[in-house]
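What you see is the complex with one protein chain gone and the rest in place.
We just call them A, B and C in the order they show up, numbering each chain from 1.
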């Protein structure tokens, strides 16, 4: 889907430690036993195991939890390209559920589609792994905002 | 926003117990200490308290958890109008975050905008309550699907 | 859907003439024979007649044209609350098609849900009128951006 492919230069050379520190402050990531497994300029992947406590009525992971890891992956993909001192906020996201969220673990990947001074648009997807088979279960588009000069610390 | 207002007749007179039973099977609702506080044909509200374990990097409730309760509220609003024996699945949802999710508790309300045989479109919103002040923090549009004759039990 | 209802004060007392002038510059509105039929702070309605030249394969108005008038209604609802000298740009919108776009005329209404310094979130809906019966055929959520100090003139 990308005839116009772009590699991104991070504005902050120290982006990795900045993303890792912010991720570590997301208490929900600890609650979900989620971990950062990929962190490149404009691209972040998060893995979490299946979690019975987070299921919906059919025993699948709740769509909102799929949205949670996809939103964080997109947010940190955007954040990796922001200048030092900036904070990131989710403006909006859309999630399409492509298949029930069953599997032993789930990997959400966020990628920057279009970085901007104020707004950054990201694509996200979530893969389920089941007995070493992977299937795409969700697709996200998210708009992230760069926040600077406020009292929010990231 | 509703010059075309409609009251909905549930196709299943026993819709309340059906929604309540399905809600009780969503383990994530128990995990979030969430409860059904309103259940009318085509309209459902869910309340949850602030939860430190579900926060993002600034200490607010993670946008994905806001999405979780809004998605369940929309899903059960749709489900309340479905025939007995049907199951509900989320096809897609879009969430706009209007303000940081801070407050002592959060109420998500889902309302059916357009019911359909296969697809039902719902509006959702999430309100934060802080010292008896309420503010709207999120808005959702969700598409729900009626599933019948499959091995999914609701 | 609005327990938190708000009336908006326009920051520019001359907002009406500013919106009307910008609307008049949208050549597509002339092409669609569309007209502004309501213009209040944070609320705008646009009416257009059925247009054979804008139809899809079944003879209904194309979803993209429904999106066009809903996007303009949302954009001008946001623009009505912006300060003098600002321009408005669409960041993103989501459109749910609730019924085929058949009818003699169509009215799109945009309303500000949450105004902001940079971003304004709007709800939109489109009504079809057929033999004096009206039905809601589409629902939109749109994010609009206030642009200032650039070379864009509105």
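Simple rule for what comes next: a contact is a pair of C-beta atoms (placed from the backbone, for glycine too) under 8 Å apart; a residue touches a chain by one contact, two chains touch by 3 or more.
It should be emphasised that the depicted structure is a prediction, and the values quoted were computed from it without experimental measurement.
J.: Looking at A:27, A:118 or A:135, which makes contact with the chain not pictured?
T.: Of these options, the touching residue for the absent chain is A:135.
J.: Considering the complete complex, identify which of A:29, A:87 or A:113 is in touch with the unshown chain.
T.: A:113
J.: Footprint of the hidden chain on subunit C, which residues?
T.: Residues touching the hidden chain, for subunit C, are 22-23, 25-28, 30-31, 52-58, 62-65, 67-72, 87, 89-97, 100, 152-154.
J.: Please output the residues of subunit B touching the missing chain, sorted low to high.
T.: Touching the chain left out of view, subunit B contributes residues 91-92, 94, 118-119, 121, 141, 143, 145.
J.: In the full complex, which bits of subunit A touch the chain not displayed? Write them out.
T.: 1-4, 94, 96, 98-99, 109, 111, 113-114, 121, 123, 125, 127, 134-136, 139, 141, 143
The criterion applied here is as follows: only the chains that are shown with their structure count from here on.
J.: Between subunit A and subunit B, what's the gap in Å when you average each chain's C-alpha atoms?
T.: 23
J.: Give the residues of subunit C touching no fewer than two other chains, as numbers and ranges.
T.: Residues 94, 121, 141, 143.
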